[in-house]
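Removed from the display is one protein chain of the complex; every other protein chain stays in position.
The first chain written gets the first letter, and so on, giving A, B and C; residue counts start at 1 in each chain.
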């Protein structure tokens, strides 16, 4: 057990810190510290490509596919320095952290060659087609259908249905879709995992307005949407396994980057308390200390989870991570508003758009819902983590 | 809507306050402020009889049966003055507040004449035979059996089984028992409600040691225990209805006396904080303010509930009262120990016996369990109070 | 001692609930939210109907001055019903001003203002803090965080140890409305540059009455909002099916709703205890007011947060009403003293002044 970094790690830190600061001070200063995921999309695509040009886009990937085979320590360091430099949230998070590793794990050589370079180069932005109006918490209740059509040798999947909460779909190039490929199947059986081009007449995206005034999430309508027969990851009818493996990557290294964002948010709360004098309030101090403790424990929880050899292994730390961070951030949002007081309830401009902390207060109410509600997380922890019996099924 | 008391009420207050203070300063000074329910039993029986002799034993009952037909305001006042005088917790609480009202509601004229005078006189102490080892939260799963035996005209109920958590059974004269009187019946059907003499060879009581070092609860074994055929309240097989009606009385006026005890406990916490300086700690002050608020809201919740015309009517305030007070007291116990610090963890004497606040900290862990756990209370509130669907039954 | 509504009170409750259910619809509220300028966050037609047809803008004001001659209990009933619909109405400030003038105004001031407040012709708003200077009889400085301040005509503000009425159309007054998180009650800032204001005869009494009305109004709104959040979530939970069952049949879901009910029942006791204590001049009144404001605000925020959570994805959309409740709850937490501030006042009463004894 060792927490410190080696001299080689520190040299790596110096290298990436220097490059990141140079970028954020110079060519990309205009998007430094940009808070949300919906602004300045063209510039952020350029930033993705700039990262790729210097091989900083997906450092945990194999060198063969544009990565650096970075060690865990290096990935920790890069996430820290990325945030410290004020670099913007990655708009291709889903491509780099979820689609990529899943294709690396399940894709054929041909599929890897087809999809990975675009992600690594920052030219293919991805989104995720899981949830449906009737398949939220009950994710296996997918109704979107996929059927194979066309002449032998030129078959295509034809997909019909509706996805919802498709984060960032409105500027994505690719989507992975969980669809029912076996007529009449139910639950997790008979699903397939398809990789589809967003730029086609069969796909329509409608943004969903959120309570914070923005629209990061979307409804995605698939009406005879198409993809080649071989744009399927894993075997036909075994899409559920692929979908679940992908979710495990969500608990992977990407958590470190997210934590650096949380660090910035907590620092902003502390700064606000210092500015208005509440930093001297013993009750506020207790709450800040709790937040600080929680953030540190997320960090060390993530390191504990990542120090295990098998990333996909579901151990306690991994199972509990989602509810932990979502709850922490919801509480931080409440603390932030209590610290800001009424000043935090007034927007700076004429539009219904919010600065970092009030926006976090509002947006964090969705953190405990998307990607599995806190309730679903507790079910998972109890049944998978503690081995408790499942509930009886069926109507009362 | 009116909170103030009338001049007549205030005259009543003066009358009962004077009498109570006289008793507690004089003949019963030795049991003034005695904290638990297991000490000085003979003297406390004398106190019950003294109350009865002056018609203060069951003031809410009809005059015919030794009460005063007291109004709600008078009952509120009596509870306040009783506590203010430091009079000891009523050891016949179950007789006066539960058994009595239930017999008044369900008993025949003959049964009233047989049982009520003893309660009113303080000579018959009662206990409650509901829970069993396999029927805790699932109260309807009673296994104790009752069968009618003997010559026609001289029939007796013969009862076999085991009750548990029988509070104060070791010095009670009477017990009411829910027993299965129809062979092969299940759940709430086929139960009968029997009134039994404790002083008989068929009943054996074994105290259960509690975590606070005391033994207020007992196991009660019934082995061919007997009572007359007409010692049954309500119709045969309809004991569940009687048992549930009795539980509704638990949310009645007796809550007011209990609240005065809570008042004393909270005052002791405040006094301890004043004594050791923590009363100036802003975090402790917040917690005390929460406790004070909660206690006041219990009071006004109880008054709201009691101001309704039908005591047994299950409205929101009544349904939520148990979880509210049990949770409040558990939190007060934690606050008390935080205020006392390590001094609170040291017993004053050589025995494992605790003063008011540490004892409350320990004992309050049972408050959220007995009489329906907090979990069962939430089920009740959700299903009866909010009309939510029941859960599916059966094994997973 | 009878802690239940009288028949008349029960009737008032029924009337206002029906009025707001019929009129303060989501569509109308959203139209008010989208409005800009003075009418931002104000459903003026609703306000007219409320003041005119219903005649309740002066619910807690004396009949001699055009009020309904009722008390804080009835005002709380109105605020509870308005809160249940997150109505876009300037109820709060108007009630605070009316009660302040009734308690601390001279006969002439009462004569001048109360009938117009009761008729809904004058919309009031009230300051909490702000630092004004008084020079040559004129007030100057900034007065921030005024609820419905842009729509208001009359401002109550403390300065130099007195309470003042400021005509917001007077020379030297500049009011700036803000885009506010809770768009149904936008905040504004008033700048005063040497403004001639009207000193109330008894400033202490006026401010105490204003605060009492403000705290009760907010607590009652919070109660109504919390109950509505619970009711709507219960209704949704019976319709929405996941895993082959209505989600309301899942125990964890039920228990969360049960916890909401437990808090709401206490909030109900708190609101009417405080209102009754004020009406009866009880020595407990101040304690009750602080307890009600702190407890109800937190209860509403918890319930509105749960409303979002238990609706799942649609709960955090703009389209669904959950965020209206949530944002109103957030604004109630902050307005006229945070829960922490109110609890510190309770602590002072019970620890330092022995009110517990």
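Note that contacts are C-beta pairs under 8 Å (C-beta built on N, C-alpha and C of every residue); 3 or more make two chains touch, one makes a residue touch a chain.
Here the structure is a predicted model, which is why all the values come from computation and not from measurement.
**Q** Going by the stated contact criterion, tell me the shown chains that border the hidden chain.
**A** A, B, C
**Q** Which listed residue, C:108, C:160, C:235 or C:252, touches the chain dropped from view?
**A** Of the listed residues, the one touching the omitted chain is C:252.
**Q** Using the touch definition up top, pick the residue from B:62, B:150 or B:213 that touches the left-out chain.
**A** Selected residue, touching the omitted chain: B:213.
**Q** Looking at the whole complex, which of A:303, A:343 or A:356 touches the chain that is not displayed?
**A** Candidates A:303, A:343 or A:356; residue touching the omitted chain: A:303.
**Q** If you put the missing chain back, which residues of chain B would it touch?
**A** 131, 134, 136-138, 141, 164-165, 208-211, 213, 217, 283, 330, 337-338, 341-342, 344-347, 349-352, 354, 358, 361-362, 365-366, 368-370, 373-375, 378, 391, 393-396
**Q** By the contact definition given up top, give the residues of chain C that touch the hidden chain.
**A** So the residues of chain C touching the unseen chain are 250-252, 254-255.
**Q** Even though one chain is hidden, which residues of chain A still touch it in the full complex?
**A** 1-6, 9, 72-73, 76, 263, 266-267, 270, 273-274, 279, 282, 285-286, 288-290, 292-294, 296-298, 300-301, 303-304, 306-308, 316-317, 319-320, 323-324, 375, 377-379, 381-383, 385-392
Just so it is clear, only the chains that are shown with their structure count from here on.
**Q** Counting only C-beta pairs in contact, which chains form the busiest pair?
**A** B-C
**Q** Which chain maximises the distance between its CA centroid and that of chain A?
**A** The most remote chain is B.
**Q** Using mean C-alpha positions as chain centres, tell me how far chain B is from chain C in Å, no decimals.
**A** 40
**Q** In whole angstrom, what separates the CA-based centres of chain A and chain B?
**A** Computed from C-alpha means, the inter-chain centre distance equals 54 Å.
**Q** Where in chain B do residues touch at least two different other chains?
**A** Each of 282, 286, 389-392 in chain B touches at least two other chains.
**Q** Would you please write down the residue numbers of chain C that are in contact with two or more other chains?
**A** Only 245, 249-250, 340 qualify.
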